[in-house]
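Every protein chain but one is kept in place in this view of the complex.
Moving on, here comes chain A:
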Amino acid sequence: MFDLSGKAALVTGASGGIGGAIARALHKQGATVTLSGTRADALEKLKGELGERAHVIAARMDDAADIDRLLKDAEAAMGKVDILVNNAGITRDNISMRMKDEEWEKVLQVNLTGTFRLTRAAMRGMMRRRFGRVINITSIVGVTGNPGQANYAAAKAGLIGMSKSLAQELASRAITVNCVAPGIIATPMTDVLTDEQKTGILGRVPAGRLGTPDEIAAGVVYLASDEAAYVTGQTLHINGGMAMI
């Protein structure tokens, strides 16, 4: 089950905790992977760890020309892109009364507009080959909201609506478009929380612990697989029961 041998995957934000785990998991199932992100040294390190069937292409998701180049270079490196995992994302948290236009725009630009651009660029080859898996990493807050994250929640909710639209446009060409929505995951980002903050958060998680990046990656592997061919336009929530939607 879930054999990805012969498949080519492009993972954005692969220098991060969740993106790295996704790239490792896809690679482990046999896929060739292209690691993208802004931190070239971290990407090269991961490539070294993976060994064969791994490529690095650094790119910025707030730059339209860079996004087109990323897709072209990934197709050149791997021959095709079968699986696109849009994981790159940033936060610029602030209460709305204090949120600056640039904080709003930057988060929408990277998390939503960049994802749309890269997906649009990848569709052409997927349509031609009559196979595609687009997996957008959204967030629990895109569904529940979160104070201080109006920009991030809007972008992540936007990804869900966008994915449903693309799923309907592309289903007849055997291309699926789905989202994975992590809850609170143990990454370098959540390491900085104090014990008190962690206790407060865990009080809202029935599972009583943070999730792991590998648990997110497992959901991505499933949606990328041939076995998930009939799953499209869906959001897979992986959150320890924190929200049941």
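Keep in mind that, in the parts below, contacts are C-beta pairs under 8 Å (C-beta built on N, C-alpha and C of every residue); 3 or more make two chains touch, one makes a residue touch a chain; residues count from 1.
The working rule: contacts and distances are computed from a predicted model.
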* Asked: The hidden chain: which UniProt name fits, "L-serine deaminase", "Carbohydrate ABC transporter ATP-binding protein, CUT1 family", "Acyl carrier protein" or "Phenol hydroxylase"?
  -> "Acyl carrier protein"
* Full-complex contact with the absent chain, from A:Lys28, A:Lys72, A:Lys100 or A:Arg128 -> A:Arg128
* Asked: Taking the entire complex into account, which one of A:Asp3, A:Glu49, A:Glu102 or A:Glu169 touches the absent chain?
  -> A:Glu169
* Asked: Which chain A residues touch the hidden chain?
  -> 124, 127-128, 169-170, 172-173
